[in-house]
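Shown next, in structure tokens, is the structure this report addresses.
As you look at this complex, bear in mind that one protein chain is not there, while each of the others sits in place.
For chain A:
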């Protein structure tokens, strides 16, 4: 397939393909982070993860409409406010859900699967009733559209770069909170031994609620960012859920590094294969590879060593 092209052409395509892989990597990390926190730290299988993301997307859409109507002069900066609002909205909903639903199910992890799946259906129908069944188009400020012109044949999508920067920032933030802050220490203590953590005076219920809220809030930010590259509709969240679980499970449930490593390997495999064969075949081969590796290493790439 390379016969007809010049070296220059091929070179720039490889550069852009490299970027495509990196963008896919950032997208995977961003959507998996929230789930990794909830699934990894709490053992809750949150099937409604995609719907928390879409809540963030809808918040972004509403913010953009508000700015267009009332503050058109500040429109170019609305996205940053929208992401903060998305974090707050999804996080608040997450804490509410934890309080109403999830905390009653900690002893029955499989039931959380069913309960959160039901929750995802309810949220979808709620979005449909409130925002309408049709997809909404989120208008972006001019500077976020288009691409950076590096050379004549190399162009880097601006929204891709934006997602990459955002992913790096959020990952660093999460890593800091989980491994450096006092609260992160409490979370890890609760994960390792809930009873002992309670005995030394940690309010485990409160830790659970904030952990769940943080995971959902990050999902909201991811949803907000994905309005740049994907669709916003009542069922759009379903588009992400399978890939998200794939990344988290493959990485090893309780490990942040594992999630990042797994997102990296899956995205690179996927985007390289996509270039050489059709999209569907690439997906099949990627999934086969993941299944194969999980058969050899059921605990995922990186597993936390805990005494059972």
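The criterion applied here is as follows: a contact is a pair of C-beta atoms (placed from the backbone, for glycine too) under 8 Å apart; a residue touches a chain by one contact, two chains touch by 3 or more; residues count from 1.
Going forward, contacts and distances are computed from a predicted model.
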{"item": "Undepicted complex member, UniProt protein name, chosen from \"Cytochrome c1\", \"AIM24 family protein\", \"Urea ABC transporter substrate-binding protein\" or \"TerD family protein\"", "value": "\"Urea ABC transporter substrate-binding protein\""}
{"item": "Hidden partner chain, touching residue among A:229, A:257 or A:291", "value": "A:229"}
{"item": "Touch with the omitted chain, as defined above, among A:102, A:138, A:261 or A:290", "value": "A:138"}
{"item": "Interface with the unshown chain - residue positions in chain A", "value": "5, 9, 13, 16-17, 19-20, 23-24, 27, 125, 128, 132-139, 145-147, 149, 153, 155, 157-160, 226, 228-236, 238-240, 270-271, 274-275, 278-280, 282-283"}
